[in-house]
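All protein chains of the complex are present and in place, except for one that has been dropped.
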Amino acid sequence: MAKRDVNARLPEGPGELIDRARPVEFMFGGRKVSALQGDTVASALHASGVTTLSRGFKYHRPRGLLCAAGRCPNCLVNVDGTPNVRACTQPVKPGMNVRHQNAWPTLKWDALSVLDRLGWLLPVGFYYKALHRPRLLWKLARGVIRRVGGLGRIDIRDNHENGYRHKNVHTGVAVVGGGPAGTAAAIAAAKHGAEVTLIDDQPILGGSLRFSQFEPGGPESKAAAGTAEGLAKEAAETPGIRVMTGAAVFAFYQDNLLGVLSGRDLVKLRAKQVVMAAGSFETPLLFENNDLPGVMLCSAAQRLVRQYRIRPGRRAVLAASNDGGYAAALDLLAAGVEVAAVLDSRPGSSRPPETTRALEAAGVPVLAEHVVEKAIGRGKLRGVTVRPLGGREPSQRRKFRCDLLCTSGDLQQADGLLYQAGAQREHDPESGLPMGWKLPPGVHAAGDVTGPQSLAAALLQGRLAGLEAAQSLGRESASLREEIDDTRRRLDAAQESHDAEDGIEYVRNSPAGKRKFVCFCEDVTVKDISVAVAEGFDDIQLLKRYSTATMGPCQGKMCHKALVGLCAHFTNRSVASTGATTARPPLQPIPLAALAGPSHVPMKRSPMDRIHRDLGAVMVEAGPWQRAHSYGSPNEECLAVRRQVGMIDVSTLGKLDVRGSGAGALLDRVYTHRFSNLRVGRIRYGLLCSDDGTIMDDGTVSRLADDHYFVTTTTGNVDLVEEWLKWWSIGQDVSVHVNNVTSDYAAVNVAGPYARQTLSKLTKVDLSPGAFRYMRFARGEIAGIPAMFLRIGFVGETGWEVHVPAEYGESLWEAVMEAGSEFGIRPFGLEAQRVLRLEKKHLIVGQDTDAVSNPLESDVGWVVRFDKQDFIGRGSLRAISERGLRNRLVGFVMSDGVTPYDGAAVVSGGAPVGRVTSARHSPATGKGFGLAWVPVEMAVEGSRIDIVVAGKTVPAAVTHQPVYDPDGKRLRE
Amino acid sequence: MPASPVKKSAMHARQLGAGARMAGRDGWSLPAHYSGVEREIKAAKESIAILDASPMGKLLLQGDGLEGILSGALIPDGPPATGGVRRLPSPEGGLLAKLAADEYLVLCNPADLPQLTETLGKAVQGCAHALDRTSGLAGLRLTGPKSGRMLGKLSEFDCSPASFADLSCAQTKCAGIRCTLVRNDLGGLPSYDLYFPREFGEYVWDAVLEAGEEYGAAAAGFKAADRLMG
Partner (left out) sequence: MSFLLSCPGCGERNVDEFRFGGEVTARPEPDAAFERWAGYLYSRKNVAGVSREWWNHRYGCGRWFQALRDSTVNQVRETFWP
């Protein structure tokens, strides 16, 4: 397989990236490949004679190296399990395992290449118009298409760490593109004190100077590598420049945020100023079999020669619609490649005279006004036929034997980021030809991205952009102004005036033929485009979507210009009026894993979390919190609370510290109840509505001092309530401060017949029934820890909520457990609490109420004080009470032992009329019971409702009384 | 009844898991050191040392007219501008960070908190008040030359030296949660304090240690911190 003699390395040359002293071996398709440190996978494969790297998307034709710069889809491979890696930018690493994609059984013998012969079955948009009848056919076809389509396979068994990191970087000036213009911009800006980040997708700075030795317009060496070396050295030595090479800028987001993928780092680069200097790139020419391995862009051949010192072929033909082909021919000659011919497809005599002379002196025929008609060969290039522009006679056709065809269609400006930044291309109003760019503030552009130019002009443009960026940063000085003026003057002198062209001559001039690929990613041919236009998809945006051209991995880099050109050509419009497709992020395919980044979900843990884990509690997520669901047996935990004493961790309760002379007035305004008249040391239940009268939250409000309240909220709503209180306190004359102190307190609820005895062992606070009554508050010490005691009764027993500074959480828990052991204390979890509170018919906001529940219908109307002049929700609640209630939340008890699920339907006459919100089995009565929403006419004590349980309707009786301790004696004892 | 209750930071369990040797200090059970004090000091000098700053006294001052109150005897050269931090005069020392026009955060050694609370609490009567947030805010101190870069992995806030110099503060999103960030360099080493709601302790610990891994960051105990402040 290997023909090492063909692709043996050339002698050492300036600017080569390989380290000849460091050989590297890796696997490709089960075969060992030797490479050198500094090689890419593609260059190493080329050096060992592998020219077919992948198979086409649709027709499975063999594909070889095309751009060698990480833009086209031709070299996508699987590297160590990661699909769709570009072989031409992936550096070789010892032992890496590279596999081909999209071919079976082997890359060389791909069974699906039969599709190339059956192309007539697959016209553009075939899945829209074929295989739909009979209907069964589409079902079958869909299965096949899904299996065959797509690119690359993710190994779902490979559950490795995603390995991508996210980094936020801020910079004064971001320069995109490390070619001559970009590097000059970075140096100029940094010299004036700006903090600069210079980004390039290639491994070294220098841009085209790193592979193209000759100025296209003339044969004289511009000592390109020397210039690049000098620029890179200066950039490295100028303080304030951070260089990122091998990094792809894949998106420009609002306010100068650049998305950059650099290895495994996804960098979010926020820049104050951005200089766009991404340059331009070559695009393929259109002719029959233009995808044959051996046909590559001129720049690809040049990169192989200069950067990896590989001779890309023995005998080459070069075809271009610009001066690039001439420069590449000189590079190939210098590398010892025989050049059979250089073709220039431009009409008129636009050959650069000096280069032409140099080539002719070397015996190379230069054919003006000639185009390639067809590439010949099966799986590998063997020759080309060429002919003059417009020449249709067979006698005018000439044939050249060659194993390398370098092509260069017109240059495509790398302007995707400029479009994303909101820049607009300006066109000459008369000719419709492109002129310059209208740039948004904070964005500058320099170099070839603004249009083709000489090296001298690009350097000056870059410098000017860098200086202006520094100036926009406020680095104003006389010398800076002077330098800007001077650079401008020199730039005006250096810029040659080009005759504006629309840049699609090469499209118009392409000869007829089959299999002329426009889009290599999606295998779209010129014929497909003409058919699509004829079918009416003549708007560029529609044409793109229908043909899928520009929608593949290259994202239009190889084909956008040709697509626009063809669209203009087939519809007889100008390029300007044809428009362009939208360049959305990402410009470059980015792994979803890179966008996802490391995954840490902010998780909240109570101060006693470790203890719950040590006790073997079943932990559940309650919003962001980790809470103990139970410690083994919710039933026994319930019984312990009812008969002895239990303790639950309630640290997760939201807690707000509200203070200031306006605190009482704020709570009166926001809660439905009244709190300005609450006496110090007392507690009241509070319910919070939004202005549409729906319930937002509930909790308790304790008055600690005249101007100081301690408010609890439900676990999940504290942020919402905090923001809500702050919002409603805006514009009040009186002072009020709301602080979220949830984190500050560890809290437990100790409840049960022996709660008083348990706690009394630990505190001097008098907990006796007469001294510490229900809904009262006191401060004191517990187990030597400063604490707040709130006597409340969510679970319906005598009990206290004890709040202590959070860092004492474990000490508090351990002290209470020890003190209660003689009374049989047990910790209880959320599930037991849910049963206990349900027995008391205490609702849980969000469980028993939803986004449209109001307090009047939720059976908590007793806390709505219409006698207050105003409170949030009053207007709507007034309207509801005038309209009359429609549904009500009621208690129910099942007629027998079955218990419905939460959410079960309440039915009447076969139709659903309500739903169960909470239901449990009562250990005391042996019956199912719970809360349900029912129509108001059914909400009568003792009336029968039907609930669906396991597909059957089971009767239940409505009750307004709690099933446990209806008079509330226990919790007041 | 236990002899005396122990204060534990929110990251206590994680620290034990990381091999911390715990010891008592200011009533807190804290890591004295992990694998070795020298290694921890080296991390601070060459990379990043990660210290638990939860015990720091954290007193929030809120209200109108604080500017005038603080300018007097308390801060001779006046309070800092918003986003700035000023050192409090001895003997207690500590830092005064101005979070907003009417809000300051006082940071001090745990032992000095009662005295400062009393002094400041008395001074700010009226429209202002002091709220002790020591229990609610967990803290991590990231000390070392690479600490700023590491913060860039956790926050989009610009903490580059040019925009967030020594003795600066900000309230911002860090590791996906709300944090107060205070820069207070330690013996010439960049040092950032991160204060955040205590319930996120273990989560932040995990996120910070993972972010620091590529830089060679190491958890450090108070022995290393003492030496660094030396």
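So that you can tell them apart, the chains are marked A and B in the order they are listed, and the count of residues begins at 1 in each.
Just so we're on the same page, a residue touches a chain if its C-beta (ideal position, glycine included) is under 8 Å from a C-beta of that chain, and two chains touch if they have at least 3 such contacts.
None of the values given here were measured: they were computed from a predicted structure.
Screening A:L118, A:I156, A:I730 or A:A950 against the full complex identifies A:I730 as the residue touching the chain left out. From the options B:I75, B:L99 or B:A219, the residue with contact to the chain not on display is B:L99.
Touching the missing chain, out of A:W104, A:Y253, A:W862 or A:Y901, is residue A:Y253. Although one chain is hidden here, its contacts on subunit B can still be listed: residues 82-83, 99-101, 103, 156-157, 170-173, 177-178. Within the complete assembly, residues 253-255, 257, 270, 691-692, 719, 722-723, 726-727, 730-731, 869-870, 874-876, 879 of subunit A touch the chain that is not shown.
Basically, only the chains that are shown with their structure count from here on.
Of all residues in subunit A, only 165-170, 195, 268, 270, 598, 600-607, 609-610, 625, 651-652, 657, 659-660, 735, 737, 739, 741-745, 761-762, 783-785, 805-812, 814-815, 818-819 touch subunit B in the complex they form.
Residue ranges on subunit B touching subunit A, taken from their complex, read 1-2, 4-10, 12-13, 28, 54, 60, 62-64, 127, 129, 131, 133-138, 152-153, 155-158, 160, 162-163, 175-177, 197-203, 206-207, 210, 214.
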